[in-house]
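Every protein chain except one is present and positioned as in the full complex.
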Amino acid sequence: MSNEQLQNYIKELVPEVVFEENTQYLVAVVPTEKIYAITENLKKNASTAFDYMLSLTGVDYPDSYAVVYHLESTKHNHLIVLKAKMDKQNPKIDSVCKVWPAAELQEREVFDFFGVHFNNHPDLRRLFMDEEWQGYPLRKDYKDEINIVEL
Amino acid sequence: MSDSKIQENLQKEDAYYVNMGPQHPSTHGVLRLRVGLQGEKVIHVEPHCGYIHRGIEKMCEKDTYSQIIHLTDRLDYLSANTNNEAVCLLVENALGIEVPERVKIIRTILDELTRLASHQLWWSVMGMDLGALTTFFYGLRDREKILDIFEESTGGRLLPSFNTPGGFMHDIHPNFVPRTKEFLAYFKKKLPEYNRLLTGNVIFQQRTKGIGILSKEDAIAYGVTGPSGRASGFACDVRKHHPYSAYGMVDFKEILYTEGDSFYRYVARMDEMWESMKIIEQLIDRIEDGPYTAKMKPIIKLPAGEYYQRVETTRGEFGVFVISTGDKTPYRMKFRSPNFANLSALDYMSRGFKIADMVAIMSSLDLVIPDIDR
Amino acid sequence: MKEIIQYFSDVFHAVKSLLTGMRVTGYYFFHHKEIVTQEYPENRATLKMFERFKGEVLMPHTESNEHKCTGCGICEMNCPNGSIEILTTFETVDGKKKKIIDKHIYHLSMCTFCGLCVKTCPSDALAFGNDFEHAVFDRQSLTKVLNKPGSTLNKEVKE
Amino acid sequence: MAIDIYDFTGMTSAIHESLSAVLSPAATTIVEMTIIGIVFILFYALVGLFLVYAERKVCAFIQCRLGPRRVGPRGIFQTIADFIKLLMKELLMTKNADKFLFNLAPFIVIIASFMAIGAMPFAKGLHALDFDIGILYVLAVSGIGVIGILLAGWSSNNKYSLIGALRSGAQIVSYELSVGMALMTIIIFAGSMQLSEIVASQANGWWLFKGHIPAIIAFVIFMIASTAETNRGPFDLAEAESELVAGFHTEYSGIKFAFFFLAEYMNMFVVAAFGATVFLGAWMPFHISEMIPYAEYFNMGMDFIPGFIWFFGKTGMLILLMMWFKWTFPRLRIDQLLTLEWKYLLPINLVNIVITAFFVLTGFHF
Partner (left out) sequence: MESEGLILFFIIGAVLVGAAVAVSSFAPPTSTNPQKAETYECGIPTEGTSWLQFNVGYYLFAILFLIFDVETVFLFPWAVVMREVGMVAFVEILIFLTILGLGLIYAWKKQALKWD
């Protein structure tokens, strides 16, 4: 599918979706509460078949936290970027582990660094930091006087 | 709960847990695996990462793009040059800079040399993990020659930090071409020896064939890329499907197998070494005189936006994701590391096999721990 | 019957593959010319590093104890780890106050040999040295002052 | 026939007679025992030190390295330096270990190898323990060593050690059979289990050559099985360092570790010496058939070489072979190890015994 066809397909699937302009790949900002349904559909549907998740990234935007999914189809060779934004007070999103098992560790990483809570995740614990670690290091407002040395 | 789930939980209760790592000879670094065993049988593997987590992504947020290069060296230290290149390509693409063809060719040659060196080390260590200690020395002996090439041209053996946005730090050494040719001639004689010593060995084959089978669907779902993914039939070679640098100019084969067991992950890497040599041979005579870098501003500022650059490192697809606000430092930088995705499949692959097989599976995945922890 | 033939051919191939491997190792056992290791501390006299080897950052001085560092601070700014600190003083030449280098402090313990300081130096005052034997008992002694005491700025360097 | 120009029988009996001339029989025995004890301790230490050095050199040459070179000329004193270092290391014990068994294990391992070494015929007349069931004795005593390994693994209270110990148990239990059966072919040929008689029966040719194909098969099986019995690579599953860190001796430190290490080498010596005795005629020189012209001169030349040199030469060759195995092959997995024994070595061995018996019956051997 070309980017336009993809755009139309997703627009049909979820009317609320917003597409960013002038981007490298097709970027769709999707409603957070529907992320599981959308991803599942995108994977199962034979005409999209996004079976390969390149990366799952957490981002701390000035106004919101976001999870960015880079998806590729090995069958059709098209690539799409999904973006789900959450408010800063209580970041919560559905886990996509059931769609791509690769997401399990990556979601743990995002939880570890951004404090984004993934619903239905089988084992949501800190991955890199200690279990007792306070705070979420990759947030922009994270302060650590001991370990982060400002040059 | 489904029946299989109950069964699994019962097994977990029955199991006893052994920690492999952080200080263990076969984890090649400081990865901790909590292995649930029943007798010798592995029923559950739980990776615990973070023992060498250095917060590189956080550090990148306050470094300029030229400074980030030296951090990417330290992700997957065995494909340092390729990691450097990923950031450089991202910056060049974002700024719309066309680098000279000479730079592209040299980058590709260095990439393939890195790949060869890394595969040699992997071969050495794979043999060692299976108990054949001699392979370790043979592999390192040959790798030394590549490191010499790197040292002579870039000044660094393992971590060259040679690429910069636009080109290179400085020009390659005049000895680069003859030395590389000499190495190729040498290694073509040594690679069959590897096969005689290890590949054909009946014990080795028994230890790896049919062990840790990963189907194509699972490989894609877990995002297992690189030779490990291609041994399962997952056509994921970025060099082939999204050519960068000079890969569009050369003819090479994407190694694909469908068996997906430890042995074919091994064979895929061995075949890749031949392909790498083929690529270098095609390019080595095409290095012409010319500038070693494109014209760059002293301070690089990426236009605001989000960029993603993928390259093929030795272990799979390496991705750099940058969100720029137009500043000289990135707003957010994320590295999609191949080892992290490969590690996630380890539990699935090693269930039901023996503890010795788990070691074989792990070394056939060729994990580099700093790349996982970042 | 077929199974029995298979059984013995398995044994035969197994033994053959083992002997092939033993031939490789046996070859090296008898050919001592193939030995590649060096006896490191003893071969110091003959050990030669490649000229570009990044062992440490140096500031080359001429015979008349002149260096090229103007104290501009570009290397300090470019260093990703803060391994370089530049302390400047003022010197009065011809009645004009002029900024010159006082101490070019280099923390070898923090250096990652990325080469940015050498590359970006506008007056080529820095270079890489080949020395790699940096082991010391005291971490403090890895902090070095690169400009030698009493050294002056080379006249040829433009401000 | 071997000419007895290097017969030690005279020497030993002379010592015995001169001692009993001045001492009472009981005192004579005690003095003799002391002499034998001191000689064997020295011999044991010397062989141990040499083997460790040899292994390091052999593996270095195989791996394109130089090996130890610093201590003494060509590093020959390296193992002595290592021994002193290990002696000066603190002995550690984990707090959960079974203290008595933990300390007992190195004793058992060393004593087992010591008792086996006593039965080796080093040269004519140099044979400390010559039982009429010599082969059975060596088999039995070398089997005791595994108890030490099992105890060491179990008493450490460490999971790696336990897995290693149990692996070693399964391994020895299996390979003991093959060693015994491989030796049985030679017992059938020689018609005796006394080591001195087996050696004597090889005066005009070693069983490896005299015994035809069955003896060669038995020899190959013996080498494989005994390598496995000594826990050496490629059968070093009990201490598989890539899986179990150090297996059964993970928790041992200092001199206690050194004894496990030493026992492995001494067991290797025992096995090689045993193989040399049974298959290659111990101190019997190499003779060629009288049919070949000038054979008698060649044979006389061979006789001129002292018996103990023959013995140590043969043993050394077998040890080299075992080292060569170790530094070439990857390690087997536990189930493959047992498959090799039960599906390959054991059936082949059973058939081989029948063939041997048939050969002996028909006189179809030299």
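Couple of notes before you dig in:
Going in written order, the chains are labelled A, B, C and D, and every chain counts its residues from 1.
Just so it is clear, a contact is a pair of C-beta atoms (placed from the backbone, for glycine too) under 8 Å apart; a residue touches a chain by one contact, two chains touch by 3 or more.
None of these values were measured; they are calculated from a predicted model.
All shown chains touched by the missing chain in the whole complex, by label: B, D. Touch with the chain omitted from the figure is made, among D:V173, D:I213, D:I292 or D:I309, by D:V173.
What subunit D contributes to its contact with the hidden chain is residues 29, 33, 36-37, 40-41, 44, 87-96, 103, 106-107, 110-115, 117-118, 128-129, 131, 136, 154, 156-162, 166, 169-170, 173-174, 176-177, 180-181, 184, 187-188, 191-193, 245, 250-251, 254-256, 258-259, 334-335, 338-339, 342-343, 346-347, 350, 353-354, 357-358, 360-361. Residues touching the missing chain, restricted to subunit B, are 16-24, 32, 38-41 (touch as defined at the top).
Just so it is clear, only the chains that are shown with their structure count from here on.
Relative to the centroid of every protein C-alpha atom shown, the closest chain centre, again from C-alpha atoms, is found for B. Set side by side, the interfaces C-D and A-B show unequal numbers of C-beta pairs in contact, with more at A-B. Among the other chains, the CA centroid farthest from that of subunit A is the one of D. Centre-to-centre separation between subunit A and subunit B, using Cα means, comes to 24 Å.
The distance from the centre of subunit B to the centre of subunit D, with each centre set as the mean of the Cα atoms, comes to 46 Å.
Centre-to-centre separation of subunit A and subunit C, using mean CA positions: 41 Å.
Within subunit B, the positions touching two or more other chains are listed as 134, 141, 197-198, 201, 203. Not a single residue position of subunit A touches two or more of the other chains. Residues 63, 66-67, 69-71, 73-74, 134, 141, 144, 148, 151-156, 159, 161, 164, 169-170, 173, 193, 196-198, 200-203, 205, 298 of subunit B are the ones that touch subunit C when the two sit in their complex. Against subunit B, in their complex, subunit C makes its touches with residues 13-14, 17-18, 20-21, 23-25, 36, 49-50, 52-54, 78, 80, 112-116, 119-120, 128.
Subunit B contributes residues 16, 18, 24-26, 40, 127-134, 136-138, 141, 197-198, 201, 203-204, 206-207, 354-357, 359 to its touches with subunit D in the complex.
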